[in-house]
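These notes concern the structure reproduced below.
The other protein chains are all here in position, but one chain of the complex has been omitted.
Going by the order they are written in, the chains are A and B; count residues from 1 in each one.
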Amino acid sequence: MKNLVLTAALAAGLALPGLAQSSTAMTDQQAFQQGTFHGATADQAQYHVIYQLDSDDPKLIQQTLRNIGNALEDTRLKGKLTVELVAFGTGVAVFRKDQSYEPQLTALKQKGVILAQCLNTLKEKKISKDELLPLIAYVPSGNGELIIRQAQGWSLVHP
Amino acid sequence: MKNLVLTAALAAGLALPGLAQSSTAMTDQQAFQQGTFHGATADQAQYHVIYQLDSDDPKLIQQTLRNIGNALEDTRLKGKLTVELVAFGTGVAVFRKDQSYEPQLTALKQKGVILAQCLNTLKEKKISKDELLPLIAYVPSGNGELIIRQAQGWSLVHP
Partner (left out) sequence: MKNLVLTAALAAGLALPGLAQSSTAMTDQQAFQQGTFHGATADQAQYHVIYQLDSDDPKLIQQTLRNIGNALEDTRLKGKLTVELVAFGTGVAVFRKDQSYEPQLTALKQKGVILAQCLNTLKEKKISKDELLPLIAYVPSGNGELIIRQAQGWSLVHP
């Protein structure tokens, strides 16, 4: 009996997700060739994504904030997407008081987006928390956050 | 009995993948130190990857198309890799009729690569579908596509 249980459990835990994934992809590939593919199907109850911002290029910052908005509004994900934005390196610019992103960040926070700044960056760049907007949280390192989130099954977007 | 079943199932579903992953990594680390590491082992039946293109830099576009070709030709993945290319933001350039990527895109499509354009980008940039090559598909948002694909277990490459 133990063997049967283990065999069933192994089959369920290891083989089924693989099968499901593979058959989905086959269908999408075929649909694309036939001109009937309209995007991946979101059949999970919840989705999670971490956005990586490690640049102070104003165009890239705007693109990142706009991308988060687009993901939250995607009809496939609406109401079931958790988002975290993590800034590190020169990306700290997005959270600086002397920049102009506060209205957009406030709006994202009201939609449930987690706003996280890397503490390592503050140390390396000798930046004080007083220079940053009070609405954010701090994480030990931006890279650690990216690694742990993905291990938790979160998707990654790096615009 | 129920407890035994649940314990076995939990062990199979949660602990085994972790163990397997960990022991593989240990072996690769040791092999690298001994000078006998030649790349990760591809022991799965199927692989899936989504390529992110969000730039109109011709060098980056060429690099992305070349990278997809290299992945499909990697001896470890040959014949078992499903690829989707999703373009958004200024990355829409790769699918424009007035650009010169059609021959490469046609070749990739013949190899089974899914070519997907973000509809949000068309709306934001006021681009008509008539301006784009007819061989592509459209998805609600490029960011949504990246998020859903990774949640389905697909790998991500952003050249």
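Just so we're on the same page, contacts are C-beta pairs under 8 Å (C-beta built on N, C-alpha and C of every residue); 3 or more make two chains touch, one makes a residue touch a chain.
Remember, predicted model here, so these are calculated numbers, not experimental data.
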item: Where the missing chain touches chain A, by residue; value: 4-5, 8-9, 11-14, 16-17, 44-46, 48, 54, 82, 84, 89, 109, 112, 114-116, 120, 137-154, 156, 158
item: Contact footprint on chain B, counting only the chain that is left out; value: 2, 5-6, 9-10, 12-14, 17-18, 21-22, 24-26, 28-29, 32-33, 35, 37-42, 44, 47, 49, 63, 67-68, 70-71, 73-77, 81, 153, 155-159
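The working rule: only the chains that are shown with their structure count from here on.
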item: Mean-CA-position distance for chain B and chain A (Å); value: 16
